[in-house]
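Could you have a look at this structure, given as structure tokens, before my questions?
Not every chain is included here, but those present sit where they belong.
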Amino acid sequence: MGTQESNEVNKLVDDILADYKRGRDIDKMMAYNMPDQEAVRTITKKLIRMLLPGFYRDKFYKSYSEYGNLIVLIEDVLYNLSKQIGIVLRYQFYSENPDGEVDDEKINAQAYCLALTFCNRIPMIREYVNTDLEATFRGDPAAFNKDEIILSYPGILATTINRLAHELFLLNVPLIPRMMTEYAHSKTGIDIHPGATIGKYFFIDHGTGVVIGSTTEIGEHVKVYQGVTLGALSTAAGQALHGVKRHPTIEDNVTIYSGASILGGETVIGHDSVIGSNAFITKSIQAGTRVTIQNQELVFKDKDGSIIESNDLEQGAWFYVI
Amino acid sequence: MGTQESNEVNKLVDDILADYKRGRDIDKMMAYNMPDQEAVRTITKKLIRMLLPGFYRDKFYKSYSEYGNLIVLIEDVLYNLSKQIGIVLRYQFYSENPDGEVDDEKINAQAYCLALTFCNRIPMIREYVNTDLEATFRGDPAAFNKDEIILSYPGILATTINRLAHELFLLNVPLIPRMMTEYAHSKTGIDIHPGATIGKYFFIDHGTGVVIGSTTEIGEHVKVYQGVTLGALSTAAGQALHGVKRHPTIEDNVTIYSGASILGGETVIGHDSVIGSNAFITKSIQAGTRVTIQNQELVFKDKDGSIIESNDLEQGAWFYVI
């Protein structure tokens, strides 16, 4: 590398290092005080293997006994999850006490306790996952069998990761739950906030574009198709709305077809209702109601542009499914 | 680790291991009797390299001759695909004969024969991929050239993986075809069931949110944009509908714009038709028809909320493209 080139490189490095020192939020230099995205993804994958031990080939250990592997897996997850939780607890302490001095022993004990409490909920989470699997198999005529669903369906993956992240969210662990659900979002196109509460027998089909907001409450035996939004109304207040219930409540046995939007914290969809494709709902619906869009007026023209016919098609969307 | 901690961990491990023994579908312990998701993804990537040998840098072999590498690649795919097919054939045998005794030699020969039959279709599949590339280049003004399409377009990736998975589907190989298409779904947001039949010169633009159901039939020179659903009507019967034709037939030279839904096994879109954005179609359309949504009534208000104007916009969606 010639002198001129090396001068150019030195100048580039100096300029960028100087830019890092401007004290903006993007200029933070605390890499080792932040949870590690790769570590969180790895823990999430291992947690899925703990939930579905027979469906994921062992990448991590060389032991021969399946149960031997699983014991090692459980201890591994407990150790690494404690470590990441410890990082976020320190992160939280210093955010709130910039000049404070963290008590490492206390933080480590607290982190370990949270990880253990979380892991003790694994059998409960597995019970939920088993109901989601049942609902998915019953709901999708294309499913070959339940094993195919576990091995390949994005809906079951996103729901399972959300059930894990939701428990960490309930334990007030910062940052990590959303990192887990965004890992699921990236893999599946299904965006469920870890704050959302979801009952048993939940079925998402296809799922790309599904958005479920942080204060959504969903009952049991609910079916959701691709492109459904369970969202909020009014953002004017911005961060002032943090924590306020602003997403809908969906009661038991509700089906919501593709592209429908249900918005607002006071919107309640009564049990046994069906919301048709592309319906846009901002008020409550009484139990047992079927809602569809009336009269999507279509125009049929031939190649010369002259109208063949115009018809009012009632979208029979409540009996629509892939 | 103190005694108390180790007791807690032992209890956790015992509880989870006990939970694995409850005999539910999620409690299966047959990891090595299941196809491996990582192995299927790796085979899929190598198959894409076999289809497009000049566009994927060699990660697998250190040989110097390009053709030498390709020979090794072909033998590698044949070997690993046979292995995974053998796993699913055993899986299928034991699903149907829980108390049976599999004939390993017979299964291995059958698996090898299926993998070889599949690989012999590679030149035919490449012929299809070449037509999809041609259609994509002609259809997208933003395309720099065909190499850019192969190197970066999600539509060509999803279509190519579907053409591979569809051939395995036709050979009645269980589980693996859907694992391949869900790999494509995860990478592209395009969800095409391996059962779907797709003619030459198929073009998907952008593609996020596209859903194409298992019994869909698509002709030649068909264009599909983001968010299009080719789906089914009526799910009431659930698994009873398995195998029944419940997704539409799209004839040659049809264009379907973004967000349109076409539903039902008896719905036929006649050749040379154009379906406008967001149209919701549940009945057949005669050849050469242009369908659009009439009159999406828009309201224009100023900041005080008083109406400026209200207009009936005919969605000129049949000439819409990105």
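Going in written order, the chains are labelled A and B, and every chain counts its residues from 1.
Please note the rule applied: contacts are C-beta pairs under 8 Å (C-beta built on N, C-alpha and C of every residue); 3 or more make two chains touch, one makes a residue touch a chain.
All of these numbers come straight from a predicted model, not from anything done at the bench.
Visitor: Given 2 placed copies of the single sequence, give me the total number of copies for the whole complex.
Guide: 3
Simple rule for what comes next: only the chains that are shown with their structure count from here on.
Visitor: Between 0 and 180 degrees, and as a multiple of 5, what angle does the rotation take that fits chain A onto chain B by Cα atoms?
Guide: My answer is 120 degrees for the C-alpha fit.
Visitor: How far is the middle of chain A from the middle of chain B, if each middle is the mean of its Cα atoms, in Å?
Guide: 22
Visitor: Okay, in this complex, where on chain B does chain A touch?
Guide: Against chain A, the touching part of chain B is residues 5, 8-9, 12-13, 15-17, 19-20, 24-32, 34-39, 91, 95, 174-175, 178-179, 181-182, 185-186, 189, 191, 193, 195, 208-209, 211, 213-214, 227, 229, 231-242, 244, 246-247, 259, 261, 263, 272, 278-283, 285-286, 288-295, 314.
Visitor: Residues of chain A touching chain B in their complex?
Guide: Listed in rising order, the residues are 50-59, 66-67, 70-71, 74-75, 78, 112, 116, 119-120, 122-123, 126, 129-130, 133-134, 137-139, 141-148, 150-154, 187-189, 206, 208-209, 226-227, 258-259, 277-278, 293, 296-303, 305, 308, 310, 313, 315-317, 319-322.
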